[in-house]
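Partial complex: the chains shown occupy the same locations as in the complete assembly.
Going in written order, the chains are labelled A and B, and every chain counts its residues from 1.
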Amino acid sequence: MEPASFLDIVTNFKAVFLDSYGVVKNYNGLIEGVPETFDYLREKGIAIRILTNDASRSQEQQLASFHRMGLRGIELEEIITSGMLAKQFLKHKIIRGKVAYLGTENAAEYILQSGFPSVPVRDIELDRIDDIAGFAFLDDEGFDWNTDINKTVNLINKKNIPVIVANSDRLYPVSKNDVAVATGSIAQLVESILNREFIHFGKPDSQMFMYAYDHLNEVGNGNRAFERDEILMVGDTLHTDILGGNKFGLKTMLVLTGNTRQEMMDVLIRSTGIIPDFIGESIVK
Amino acid sequence: MEPASFLDIVTNFKAVFLDSYGVVKNYNGLIEGVPETFDYLREKGIAIRILTNDASRSQEQQLASFHRMGLRGIELEEIITSGMLAKQFLKHKIIRGKVAYLGTENAAEYILQSGFPSVPVRDIELDRIDDIAGFAFLDDEGFDWNTDINKTVNLINKKNIPVIVANSDRLYPVSKNDVAVATGSIAQLVESILNREFIHFGKPDSQMFMYAYDHLNEVGNGNRAFERDEILMVGDTLHTDILGGNKFGLKTMLVLTGNTRQEMMDVLIRSTGIIPDFIGESIVK
């Protein structure tokens, strides 16, 4: 597949959904030229939504972070996180009792604040778990892997409660060459050990696309102004961004500023069968 | 978990989503007492949607079949099939060229009619596949397993095209004691052989729930009358109906008239970690 220019292609669309990490920013901060791309999209009247599987920080915190990095042309409601969907789920399904979690206090605060108390795994005593009503994998930080993963396995094994995974990503890059194990991998370890199936939020699941799509149409104007094929999903990862976008009926563009490197691109597309409609170097060209 | 009465429980909800096979009907036809249940729901003003992973027949055909079996109190738009979602996807994503398929001509007609030509796998010559632009697993009937599964493997291996699975069910019961391999299993065989990931439609994916939910709210009245926790999803299968309903934020009820037998129920819930909010014998009590 021949590389295409994002700035050209996007003019055929009324809205663009952007993955955050690997598309808008990376381990170095904002990708150079992104503020100019946002200005260009605004000028052309193309609606923007950022869809991120990062559940560690709230919309407000992610907005503040973009601002700090120098991306000012972005509004709170244009940021959609998998944590928001996890939070919405918990509000509907857990009626009473505490939610135990693996992750940072910050993630717990914004996801679990919805009216019920929460408790980090580290503070749980395994013989006193009567009041635990749910479990949430929130982040790969904020706990001690040496002890808290085992405690999590035992807790979930003892108590039959709903378990949610607020971020299904398996890996994330931490430098040009290195990666780190993400929340989704830890959750999958526990699923595999216990032969269980947890409730995952974030791309590629349709729920996040649906949320962005509905929001776009509600805010946009009264009548459904945006058809699915008028929206371009841009991402750096085949299994989340492109698979999810394809499945939801959006047009999709793979960019090469993140997880997928140029030299592996063809092999990965061929071997997974996940086919983007377009391939571009980045969103700044 | 103690069994509850569906007829009691449902009065706490404004809408009910019902799986078809194993809940409304089974291999014998309509489950006895179902027409009375529908009358009861109408009387109480509870909205009904049937969500089925059966992609072999169109809405119209499924409606006609319900009528033939003696269930008259059901409207066309109240039936939502995974085939409808597959059809919608194809309309958006496949631009030109033929869609090859595995399944009956009837399924092909209603799913693939959307403006592009289709061709059953049996009629494909593997050295003349330039014009094939997509592939669809539609049904477990309508083809010769001895030859057409191999042809499918070779076609998808040679040509990098979007592949959809219109019905992700693995098995279906054909009598009190016997089951048959369903479309989802055949697709998974090919995925596993080629190490590929196809695009699956149907429960437990959120897309079908979203479709039903949006439709309910559009038709219902102008303002969002139905909250998610005002809807009860009823199904006989943990991995599709209950997992999907739970994830979408609905309340869920497992009934024992289909795939899940009373004596295995506790073990299955325990071992999968998929926990319904309620368990009932059937929707007629």
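Basically, a residue touches a chain if its C-beta (ideal position, glycine included) is under 8 Å from a C-beta of that chain, and two chains touch if they have at least 3 such contacts.
Since the structure is predicted, the reported quantities are computational estimates derived from the model, not experimental observations.
Peer 1: Since every chain here shares one sequence and 2 of them are in place, how many copies does the full complex have in this file?
Peer 2: Counting every copy in the complex, the total comes to 4.
Methods note: only the chains that are shown with their structure count from here on.
Peer 1: Give me the rotation angle that lays the C-alpha atoms of chain A onto its copy chain B, rounded to the nearest 5 degrees.
Peer 2: A turn of 180 degrees brings the C-alpha atoms of chain A onto chain B.
Peer 1: Taking each chain's centre as its mean C-alpha position, how far apart are chain A and chain B in Å?
Peer 2: 27
Peer 1: Name, in rising order, each residue of chain A that touches chain B in their complex.
Peer 2: 88-89, 92-93, 156, 160-163, 194-199, 205-207, 210, 214, 228-229, 239, 243, 246-250, 269-275
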